[in-house]
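One structure, pasted below without further comment.
In this view, the complex is presented without one of its protein chains, the others remaining in place.
So that you can tell them apart, the chains are marked A, B and C in the order they are listed, and the count of residues begins at 1 in each.
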């Protein structure tokens, strides 16, 4: 992966208000791969002590989107649809999203993002997902979708 | 819908750290129906000026879950899976989630949550979804799922 | 809806080997709407006496695809993804798929197809779905997708 692109993705991530709010960090990045780690915060937790579904859906969305961007900085995407299966209660200190592109087409890109919870150093799969993204010709996509 | 239950749902919603963060309000509540409204906030927006997908997924998750709770305050649920289709760029001042239970089974409940954007008083459908929830026997669901 | 197009859609449906196998009939057709009805056949049934999930998924796929074609006979589509929720056991004499386009974009079209079972004249909703289709420039789509 080109260093310029990597630097740009790190920069964009750092500037994301959403990711700042979540205290999120990029824990790995590679061709067709993007990994995000977040620590526990009050607003992410159910009263019974596990990460809530909204937080996992947010990580799926952001990590999938970012994984699509790992090939070129002249590509723009819109998320078409997102599907997540919650597998186990997410009890632990950190939540990690591991997104991998499984198909890059001319127009559509399909990503799988797996969500793990980290507890005392060991990781458990707690959710899996499939996300479809559409490549856009430029950043302002309203007139490309409507 | 019973007044006691309605009061309890309003109370729970008001105490949710996640919903406080979003500045969310319940805009309607009824049997099998739950409606949430959020104003624009920085962390909800894409740079091109529309609400991001993570915010819509969060509203789908919370509204669906809450709609399942409108029948009884002795029921607990876990979200099984969530699927959202993004239909149009969400440009406007408010985002509204309208969740409606379409099937209550003994164990599983299926909800559709439609997301609208409100702009100068008119509402446009920007996303639709299907969510499956599982009824639990009590609040601590780890040992009921594993 | 134009009569020419309607005639063409009926003709295509009649010539479909898959629909012949299912003994399927178009029970309604309109702008953005397509309805298919199939009678019980051995291969459609689970041993416990209800229609199987594969038959319902097939009707979702075919009805959604056909509903996308109700606007123009110069459009071609590929199915991008399909999601179906099974709501109740499908016990009855006929299965009916009611597909309705909920969003037509420049490239992507999203359809909801609801599956009903008919038993002694009354219909019950047994499954719902969301399907995404991509419009193609011509019939041979390999090089438009890859």
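Simple rule for what comes next: a residue touches a chain if its C-beta (ideal position, glycine included) is under 8 Å from a C-beta of that chain, and two chains touch if they have at least 3 such contacts.
Predicted model only: the values in this text are computed from it and were never measured.
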Across C:3, C:47 or C:122, the one contacting the chain not displayed is C:47
Only one of A:78, A:96 or A:110 touches the unshown chain, namely A:110
Against the hidden chain, chain A presents residues 83, 85, 87-88, 102-103, 105, 110, 112, 125, 128, 130, 132
Residue list for chain C contacting the dropped chain reads 17-18, 20-21, 42-45, 47-48, 50, 52-54, 57-58, 60-62, 65, 78-86, 88-89, 91, 139-142, 145-146
Even though one chain is not shown, chain B touches it at residues 80-81, 83, 105-108, 130, 132, 134, 144-146
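The rule we apply is simple: only the chains that are shown with their structure count from here on.
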Top of the farthest list for chain B, CA-centroid basis, is C
Chain B and chain C have mean C-alpha positions lying a whole-number Å distance apart equal to 29
Distance in whole angstrom between the CA centres of chain A and chain B is 21
Note: chain A residues in touch with at least two other chains are 80-81, 83, 145-146
